[in-house]
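Below: the structure, in structure tokens.
Complex shown without one protein chain; remaining protein chains in place.
Right after this comes chain A.
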Amino acid sequence: MTVKLGVPSKGRLMEKTFDWFADRGVTLTRTGSDREYAGAVHGIDGIELVLLSAGEIPRELAAGRIHLGVTGSDLVREKLGLWEEKVGELTPMGFGHADLVIAVPKAWVDVTTLDDLDAVAAAFRRHHGFRLRIATKYHRLIRDYLRDHGVADYQLVDSQGATEGTVKNETAEAIADITSTGETLRANHLKILSGGPVHRSQATLFKSRKADWTKEDRYTLAALKDRLGIED
């Protein structure tokens, strides 16, 4: 058996993942043509590279089809219910930093905290006859967060892209999205609520708790962790 390691199949996330492993003496390479999603691992035995979309890696880990995977900590929390029962965090990797934040129009001078958002949601519903809309693709994370903080009278509307534009387009009143510098938010006349982000995300190496780990696989994992400097 081999240990299947799932890594993002393209873009900066893939390059940074390759660099991160290379810095620790494990060489990941794509093989074949530029368009073929096949890869190889050098520097350690018993590991097979699987190139996947970062968004699919949580699901593959939870299903046990891959043993290890590199993806954003936000995606694991968003896509997997009870994620800690399905995957374990081996190590944060120090790149791909982004904060999941809730943002409202800068013109809402009366709104600074979640507490304000809740009060505004109640008034908005009274005025407009429907619940204040928050555009996001992070439904689970945002819903759990707002429930924990006692925010009511809002609704989530799905937005898979250009989320910052939804307020101006009047398809949402507030947004919840990933940001690294806040530049896009500012450009769209939005401001972040105080009280820290909903989640601070970064690329993370995860281990599947659902995969079939043979004795041999466990030795391979121990050797890999040793090589990568991950302590138990």
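What we mean here is this: a residue touches a chain if its C-beta (ideal position, glycine included) is under 8 Å from a C-beta of that chain, and two chains touch if they have at least 3 such contacts; residues count from 1.
Just so it is clear, contacts and distances are computed from a predicted model.
From the names "Rhodanese domain-containing protein", "Amino acid/amide ABC transporter membrane protein 1, HAAT family", "Simple sugar transport system ATP-binding protein" or "ATP phosphoribosyltransferase regulatory subunit", which one matches the UniProt record for the unseen chain?
"ATP phosphoribosyltransferase regulatory subunit"
Among A:Asp118, A:Asp177 or A:Asp217, which residue is in touch with the absent chain?
Answer from the full complex: A:Asp118 touches the omitted chain.
Which of A:Glu15, A:Asp45, A:Glu85 or A:Asp226 sits in contact with the chain that's absent?
Residue touching the chain left out of view: A:Glu85.
Tell me which of A:His42, A:His97, A:Lys168 or A:Arg218 is the one touching the absent chain.
A:Lys168
Just the residue numbers, please: which parts of chain A touch the chain that's not shown?
That gives, for chain A, the contact residues 81-82, 85, 105-113, 115-116, 118-120, 122-124, 127-128, 131, 140, 143-144, 146-147, 149-150, 152-156, 167-168, 170, 172-173, 189, 194.
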